[in-house]
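Every protein chain except one is present and positioned as in the full complex.
For subunit A:
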Amino acid sequence: MHSTSARFQNVFSFFTTVAFTVAGLVALSSFFFPTDTVATGSIRNVQIAQGRQNQYGTLGRRQEFAHIKFDLHTDLSPLFHYNTKQVFLYLTTTYPGDGNKYSNNTVTIWDKIIPNNPKSKTKLALKNQRAKYPFNDIIGKFSDRKAELRLEYNVQPHVGALVWGTVKDADTGSEVLTDFVLEDSAKARKAKKAKAEAAKAAKNAQ
């Protein structure tokens, strides 16, 4: 500490220690904020369409794709505190495997990044929103499997640990917002055709 350079080095060195400690305090203080968030969500419409996906320049095999439209209301403001940089929000569907070879599936169908600034909206009210990512099953058919919809989030802080969580349903308190059936498109088409023919026959009979 006798000379200017020694004093500067000492003070700066201790500053880095203090800065790291303050960052640690900030990181720990984020755990004081509750993360209770609620949402209500429902599925508007699930379209299972046959299609072929362009895979690296060649067309893949013909298979079923699920196109989903949904409603979603949620208030994420509890997740935004002074140490939140942004929240990554993602909607997942979970459905069982084919019961034979493949295990259960979880697919992200829609996501959104909500940065923590005064302009961004922390309350979401989506109506008839189209899912960003249509998905297909590994065996190419959904064959009437039942799927569940969950809203999950990942809080990304300025300093500290990433926090993952699932938004609870406002009414039931369950993590599953809603469930729906991934219809067998061939069967559905056949049923529709049969119905149309029945209607036609009824009309002819009159």
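Of note:
Please note the rule applied: a residue touches a chain if its C-beta (ideal position, glycine included) is under 8 Å from a C-beta of that chain, and two chains touch if they have at least 3 such contacts; residues count from 1.
The rule we apply is simple: contacts and distances are computed from a predicted model.
Taken from the listed names "Ubiquitin-conjugating enzyme E2-17 kDa", "Small ribosomal subunit protein uS5m", "Eukaryotic translation initiation factor 2 subunit 2" or "Signal peptidase complex subunit 1", the protein name that UniProt assigns to the chain not shown is "Signal peptidase complex subunit 1".
Taking the complete complex into account, residues 1-4, 7-8, 10-12, 14-15, 18-19, 21-22, 25-26, 29, 81-83, 158 of subunit A touch the chain not shown.
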